[in-house]
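What you see is the complex with one protein chain gone and the rest in place.
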Amino acid sequence: MTTTVEELEQTPVRHGLLRYAATKAGGALLSIAMVIVATFFLFRMLPGDPVRALAQGRNMTPEQLDLERARLGLDKSIPEQFLHFVGQTLRFDLGVSYEYKRPVLDLIGERIGSTLLLTGTALVLAVSLGLWQGARAGWKPGSRFDKVSTAISLVLWSVPTFWLGLLLLMVFAAGIGPIPGMFPTRGSSSVDKPDGFAGVLDVGQHMVLPCLTLVAVVYAQYLLVMRSSVIDEVGQDYITTARAKGLRDDDIRRKHAVPNALLPTVTLVFMRIGFVVGGAVTVEAIFSWPGLGQLFYEAIRVPDFTLMQGTFLLITVSVILMNTLADVVYHLLDPRVRSA
Amino acid sequence: MLEATDLRVEFPGRGGRRARAVDGVNLSVGAGEIVALVGESGCGKTTLARTLLGLERPTSGRIVYDGTPLSYSGRALRAFRRQVQLVLQDPMGSLNPRHTVYEAVAEGPRIHGLPDEEAVVADALARAGLRPPERFFQRFPHELSGGQRQRVVIAGALALDPKVLIADEPVASLDASVRGEILSLLLRLRDDLGLSALVVTHDLGLAWNIADRVAVMYLGRIVESGPTEEVLKNPQHPYTQALLSVLPESPERIVLTGEPPDPTRIPAGCRFHPRCQLVAAGNGKPECSTRPLQILPAGTESQVACYLATT
Amino acid sequence: MPMLELDELSVTYRLESADVPAVRGVSLELTAGEALGLAGESGSGKSSVALALLRLLPRSAAVSGRVLLDGEDVLAMKWGRLRAVRWSSASIVFQGAQHGLNPVQRIGDQIAEPLLVHRQASGADAAARVRELLAQVGLPAWRARSYPHELSGGQRQRVMIAMALACGPQLIIADEPTTALDLMVQAQVLTLIRQLIADHGISLLMISHDLSVLADVCDRLAVMYAGRLVEVGPSSGEFRHPYSQALAAAFPTVGDPASRLAPRGLAGDPPDPQQLPGGCAFHPRCPVALESCATSDVQLRASGTDRTAACVLVGE
Amino acid sequence: AEPASKKVIKIGVTQSVDSMNPFLAVRLVTGSIQRMIYGFLTVPDSKTLQPSPDLAESWTTSPDGLTWTFKIRQAKWSDGQPITAADAAWTFNKMMTDDGAKTGNGPAVENFQSVTANGQELTIKLKAPQASMLDNPVPIMPKHVWEKVTDISKYEAEVYPTVGSGPYVAVEHKKDQFVRLEANPDYWRGRPKIDELQIIFYDNPAASIVGLRKGDIDLIGRLNPSDFESLKNDSNLVQWNTQGRRATYLQINHGATTSDDKPIGDGHPALKDPKVRTALHYAIDKQKLVDEVQGGLAKPADGSIVPPLYKDFFWEASGAEKVTFDLAKANKILDDAGYKKGADGIRTMPDGSRKLQFRFSIHTDTPIEDKLAEYLTGWYKELGITLTTKRLDSSKFSEETGTTALFDIAISGWSVNPDPEEVLATHLCSRRPGADGKGGGTESFYCDPTYESLYAEQQKELDRGKRAETIKKMEERLYTDAPVIALYYPNDLEGYRKDRIASITPIPEDKGLLYGGSGYWPFYTLEAVSKDGASADGGGSNAGVIAGVAGGVVVLALAGFFVLRRRGGAADERE
Partner (left out) sequence: MSTVAWVRRRRAIGRFWADFRTHRAGVVGLVILAVAVVLALVAPLFIDSSVTNVVSGTGEKMAPPSLDDPLGTDESGRSVLLMIWWGSRTSLLIGFLAALLSMVIGTVLGIAAGHFRRWIGAVILRVTDWFLVLPSLVTALVLAAILGGSTATIIVAIGVTSWPSTARLIRAQTLAVEARPYIERSLALGAGHWHIATRHVLPNVAPLLLASTTLEVASAIVTESTLAFLGVSANKTSWGTMLRGSYDWGAATSGAWWYILVPGLCIVTVVMAFTLCGRALETVLNPRLRTRAHA
């Protein structure tokens, strides 16, 4: 044995990870830069005069309008505006909402917690449920469990989120026939929310329906992805080896098939976060959940373009960051790419 | 016919290091000659073959076909590729599963706009031993056996009436019983059409079966070359000797230690010295690990690149 | 009593379109400490036999006949018993060491897994045993912490062998253990296998399409064609069946003037298991076929000492 | 958790609070809340809607109408500090001097020359006479609290309890969720009859209806007709249907010009002809629109842009002047004016240059306007006029119909305050876009000398009766000249729970509004049903549900656990 060669190979791969993370971060920065540029031009394509839209329903003198325009920096040339916009954005200044007259970032800050609570819970539930069920279904394709799971997820996949939300609202919040209206009709907590554990329960109760809606629509995708990923693994030789070793079926699934199948799923889970966010917009609108999605919905309805722009920017950037994180996590998890 | 001079091909490898897959090769294939290029996995055989076809651009060195250096303009390449054709290891993979045999064979003539397509195709198929050719026209690759597929690939090459055939492991993926037939076909084509061939292989038996000349490659360089009988029966280079010794029928084995060579880390001096059984046995010379060896010229006579070789 | 006895083993894959008779009545014996080579072309059913031995075939495969492992019928075993027998009595080394190892588990854990499953060792014991096994196959102990992709093909195959040895089985089934490997590495692995069975007195069933490789390692050779055994005999003697002869000729001896510039092979194509020719399955490719071969099938018949072959032309 | 005796009333709203800072807030919901937290100079009288004393006990005007003196009431802020004229003066001066403070009610101080305080006496000097002075919409802020604010345009005013002078004090605001108001015990009119008023925000109108039915909320205003209808069969609910503050009308591009009288936009030339506009007016079956579009819950408009709710100012056409649905007459008017029908049945300009094909601009996402468009299209087709609907998002809509005049006919509507001056002003010449084609605040591009002089006249007229006459003349002018055609006055539709709300006084008391009316009357006079537990919002049932849900989760978890445990049976093994 030429140990020298063997030892050479043992050189740590840490700097590889660092470099990988750095490349990914660089890529993310580039993406974010693209988002900022795209956002600027997208919102510059707006028809009409935002200030005029702002004045809608109210009486404003031309002087006032000009003043407002100057305040929003809309009187400058496009390149000037662009530089200004980029500078602002880089300083985490997303501008001032037309409607609320307050910094968009503040408005976002006030609502991001609710959104994180809702989407976070929904995501965790959807991921765990979807992956668990998908793994079981894919392990025995064609079994009854598989058929039922696939059928359910296909139906849920085809259901428009808002429609499902409305139906759930009508059934479980309003109550129909023998079903009592057991869940609240709006919001993230009661007005007189009790303190302590009861308060937590109160929020939990408010969260049931929106969360259910979001989970229902999102989890189907995770299930299907995990299912096919497991099916892919089941045919592999190392599974046969594990069976030859005398392992129990469930142990093979748990110890061998699922860890391998999970890897390709990780990126997908994160990639679908954009989808979750999209779902959150509708769900928050239906259940009056005081989060970012609702803010965005409101911004669209008004329309409040700075707010829309700010929320869009934030959502997009965070989804990009999440994905970058996913890449790095994947990198950490998969020994194959880890040292590559 | 086809000659490579001081050919080098590098790839960007891991960690910024460059893999010198082909590192100074002189090789020529004469008219009507079958040359076998042998060596272990990763030594650069395929890269060399691809470079000879112009599929890879050499980092340095040049390729001369019929006296004219190969130029990489689209038009010149196309003309060159009418003369020099490629047969790959995996006949299934070399055929587009969605194309019929006819289309697969007609692809070359179509690209080059040859007239009388159908006749050309039928002729090529017949020459490759698929007779009557019409029976095969509409078959899909998955409806053929491995040997038939390889014949279709060869027919595809023949349809352009090439002068040189470069075959990269042409039988490695075929069943043992089919292998002989394909090799016989190559020999027959050489005899009938005067085709030259460069056969890339790791199988010394194959070289013994059909090659006029053998070149043994190690880590991007040819370390020994010469007429088949001389090289295989009386190997000079320790590496060739080791290769021959691990054949099942050989009486005693020289099993080389160490890892397969890595083209990103080519040892100084003789590139074989870290694994050389002679060096390991203490018979090495100091220059084995210090002084680089001369690159073997592209000759037809026996030659070897080794400080320890007896001749 | 033979270590392993196959009695009229048949494997048929039931596909939606048709049934594929992959193995058609194979009977074989393997005594303790013996190394048997199973040769044959791709698709002749070698792997199916190997997998059937431990009931590892997919659901779609219907198995019939008997597989007696130490006198006990594997095909009739209860699940619990089967799991106990797997790996501890017989272990398998697959061809694609690339895929036979779980890519996301450290190899040490994978080697230790059967030890833990079969409760032959626990914790630190297992770790010690893993080190020992790695040493046996010539790998340094720290390799236990590596992942499969960090190893070369030859090293991975050695890990597979170490894993196969883990529970001290009486039988190792090696399905094309060297096919994907390089010439030199192949030699290394074969040397290792040879040495191990000699040291441990383990029985070996080795599968390959390369007769010369088998002849090198095994005491006896069995040749399969189209799901049947066509010849069984000691590895040293001459082959009698025309197919075996053709197979042997396909790998020329370097230096043998007879094969110089004269490659030999069989005309025709390997059979499609879904549409086997009638009579002797080999007759369409047989250079010495008789008319009767097209109609009447031939069973294995004795042909010299210890040798049986399925051809009308052989006989005492 | 709360004492059962606490009387809480919950109002559902479908708009969230934009800012608790009155200098910044513009939304209706916020305005309503301000009304309850802060005193104003005056408040519309609960019966007549005439300005009546609020923080200003009384007032006098100089003969030239330029100087107003208000006597501020001796009362206390909710933190116990006395209210003085200095508070009011500070509020107005802040708005006059700080652009950031103009956002909410800027125009209200536009005409102010100076504001000074002397003890309880507030003196406002105007630049020009202004009859609407008493309808001042600015809440008076406590100077001692607010003068500490450095940058008013960035101040959120999220400090609770708020210091105010109205019947309620805001004690909590959760953004996008609710505002909680508690009764102000020191309110100068006396403490409100309930203890707490919650204003709860719904993003989803359907959910708010569900909420009202379930009892999550007690009152909801500004319903659309169908939601209103859906409250019909619930014995616990009161459907509140009265005349509203709004007028819905068509705005016609009758030759739009900029403030320097240059034509702007691409309006159809035929619309310059008052005869065409009149014909268009005749071809609208307003009753049908009310029935079909508003579900009968509106009043067909025989007047102009001031709704009948404001009796003093409402004008209605009668006699020959009154336009009634009459397609034949409309056709005749057009025939007589020389707009002949072509072979395709479509009329052309008298000179044959252009067909009468008009665009009808409406908003996207407003189903009512969609329906309206379809009816108009139908009727106008009978006239030989093609109407094509053009849907625009609101920013584009307001640009095209308010600035660039790229429209023919557009939908419009305006909510009118007790003093209609503001809405009348939107039809003044000066409101047209500037010479650069930008800005402006017109609702019609109207510029009519008669109308202008009437406007000036009413501004100077401090006698309410005489002023009302002038205003009615203005409405008449709009009616006959038809730069805008009023279609109907949508009703105010609300609903509340009678098992919670014992009594509530609308404003005006006679068939007035509850939520969204001017002033705090309804919610000041509100009385809750004082049945035990009724106001505790079913705390018990809530707890029950929570327990039920928790139980369910536990059961599910256990079931899941057992299912998981059960795995691994021999049947599960694969072969």
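Which chain is which? They are A, B, C and D, in the order written, and residues in each are numbered from 1.
Simple rule for what comes next: a residue touches a chain if its C-beta (ideal position, glycine included) is under 8 Å from a C-beta of that chain, and two chains touch if they have at least 3 such contacts.
In this text the structure is predicted, and so the values were computed from the model without any measurement.
Peer 1: If the full complex is used, which shown chains touch the chain that is missing here?
Peer 2: Its contacts among the visible chains are A, B, D.
Peer 1: Considering the complete complex, identify which of B:R62, B:R78, B:K233 or B:R291 is in touch with the unshown chain.
Peer 2: Reading the full complex, the residue touching the unseen chain is B:R78.
Peer 1: Out of A:Q133, A:S149 or A:T316, which residue would touch the omitted chain in the full complex?
Peer 2: A:T316
Peer 1: Sort through D:A256, D:L392, D:A405 or D:V484 and give me the one touching the missing partner chain.
Peer 2: From the options D:A256, D:L392, D:A405 or D:V484, the contact with the absent chain belongs to D:L392.
Peer 1: Using the touch definition from the top, which of A:T89, A:T115, A:Q133 or A:T161 touches the missing chain?
Peer 2: A:T161
Peer 1: Would you mind spotting which of D:V43, D:V210 or D:L309 touches the chain that isn't drawn?
Peer 2: Only one of D:V43, D:V210 or D:L309 touches the chain omitted from view, namely D:V210.
Peer 1: Write the list of chain B residues that the hidden chain touches.
Peer 2: Its contact residues with the unshown chain are 50, 53, 55, 74, 77-78, 81-82, 85-86, 88-90, 93-98, 100, 102, 107-108, 111-112, 118, 137-138, 153, 156, 160.
Peer 1: What residue numbers in chain D mark contact with the hidden partner chain?
Peer 2: Missing-chain contacts on chain D: residues 205-206, 209-210, 213, 224, 226-227, 229-230, 292, 295, 364-365, 367, 370-371, 374-375, 377-378, 391-393, 396.
Peer 1: Touching the absent chain: which residues on chain A qualify?
Peer 2: 27, 30-31, 34-35, 42-43, 45-47, 154-155, 157-163, 166-167, 169-170, 232, 235, 271, 273-275, 277-279, 281-282, 285, 296-297, 300-301, 303, 308, 312, 315-316, 319-320, 323
Keep in mind that, in the parts below, only the chains that are shown with their structure count from here on.
Peer 1: Among the chains in this structure, which pair is joined by the largest number of C-beta pairs in contact?
Peer 2: A-D
Peer 1: Could you give the separation in Å between the centres of chain B and chain D, each centre being the mean of its C-alpha atoms?
Peer 2: Measuring from centre to centre gives 86 Å for this pair.
Peer 1: How many angstrom between the C-alpha centroids of chain C and chain B?
Peer 2: 32
Peer 1: Pull out every residue in chain B that's touching 2 or more other chains.
Peer 2: If we look for residues of chain B contacting two or more partner chains, we find 259.
Peer 1: Mind pulling the residue numbers of chain A that touch at least two other chains?
Peer 2: In chain A, 1, 248 touch at least two other chains.
Peer 1: Okay, in this complex, where on chain A does chain D touch?
Peer 2: 46-50, 52-53, 55-56, 58-62, 64-67, 99-103, 106, 110-111, 140, 166, 169-170, 173-175, 181-192, 194, 198, 201-202, 204-205, 208, 248-250, 284-290, 294-295, 297-298, 301-303, 305
Peer 1: Per the contact definition, I'd like the list of chain A residues that touch chain C in the complex.
Peer 2: 1, 3, 6, 9-10, 236-238, 240-248, 251, 255-256, 259-260, 263, 333-336, 339
Peer 1: Can you check the complex and tell me which residues of chain C touch chain A?
Peer 2: 51, 54, 56, 82-88, 91-92, 94, 96, 99-105, 113-114, 117-118, 138, 140, 142-143, 147, 149-150, 163
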